[in-house]
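Below you will find the structure I want to go over with you.
Every protein chain of the complex appears in place save one, which is left out.
What follows is subunit A.
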Amino acid sequence: MTATFTLTGPTPTTDGASAAPPTGATVQLSAVVKAFAGHTALNSIDLEVAPGELVALLGPSGCGKTTALRSISGLESIDSGRIVIDGVDVADTPTNKRDIGMVFQAYSLFPHMTVLENVEFGLKMRKVAAARRRERALETLDMVGLTKHSERFAHQLSGGQQQRVALARALVTRPRVLLLDEPLSALDAKVRVQLREEIRRLQTELGITTVFVTHDQEEALAVADRVAVMRDGRIEQIGTPEELYATPTNAFVADFVGLSNRMPAELIDGQVHLHGCTLNLLGDPMPDGPVLALVRPEDIALSTEGIAGTVISSSFLGSLRRTRVRLDDGTVVAIQHEVERHPLPGEAVTVRLKGAPVSALPAKAKN
């Protein structure tokens, strides 16, 4: 029997934009714990994702970000805690009943089906009538710009095209939640940037609540409304990209998000004393004593006077230049500056701190 199926997402206008409000669900994780053979992958995680919001889970390998995503999808059961989607605890709901869309890190198109058949699959599972199914699948393929490849098979597509089809396949049912498990990590740099922008555009247009797992901080900062930085199964900090970058609550976040120079300093009365400058400390208070100050490359400048050093290398990065300088005390720092200035290796320079607040690590800490 063929049942009717209402697609809950807004219909995009011809220019690709949508005037409809967000239709995504609220996702809440409360005290979620998951352990694998004695290793705690998720250590009492709390997370709330608002309707239509894109939250990135960012962290190093093994921090639990993929486990968190798989727990939301139901591909991984949890040991304790609650996973609530739109007010309903789904911890015991099987994956195929959760109404989610997911894009995997590995290419996951069904090899025996054409692109169109792949995209139609989710609608078929929902018993959408064949004509409507085809129409909807072609519409979604159009959104990712692959209509003309609809009769091809996965092995006839590039990696980027395969992931765009996977995205269309995940979006075609207008799921309540879209889960992206490092979908760009197998792609080359240029395609990654293109596709992440496409993901963001579609997610915004359709208003689908999205959780995006990545270990690439640039990717997370570029696409997410909020970023949750994870370590050892815990969320260290969650906030907008700007908050995380400007006001990290601890040294791990400061070190993981963006580039930081580690410079030996002294903490006295809650202030960091570094090469004659007194800087405010970001994050939690620390006991006085020797620390490693985490200074952003853009918070150090090449100047006519200040700390003496010798240029090690200088890299052109397009709109800016990054120069590595060995200071006289042996510390190596990266400095971000305008491209017009082109220091040469071996050149004697002086640098100065701009005075921005810094995070700090205990002097003997490794991270």
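Please note the rule applied: contacts are C-beta pairs under 8 Å (C-beta built on N, C-alpha and C of every residue); 3 or more make two chains touch, one makes a residue touch a chain; residues count from 1.
The criterion applied here is as follows: contacts and distances are computed from a predicted model.
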According to its UniProt record, what is the protein name of the omitted chain, chosen from "BlaR1 peptidase M56", "Fumarate reductase 13 kDa hydrophobic protein", "Putative spermidine/putrescine transport system permease protein" or "Molybdopterin converting factor subunit 1"?
"Putative spermidine/putrescine transport system permease protein"
Looking at A:136, A:169, A:226 or A:337, which makes contact with the chain not pictured?
A:169
From the listed residues A:55, A:85 or A:102, report the one that touches the chain absent from this view.
A:102
If you put the missing chain back, which residues of subunit A would it touch?
73-75, 94-102, 104, 106, 108, 110-112, 114, 121-122, 125-126, 152-153, 155-156, 166, 169-170, 173, 179
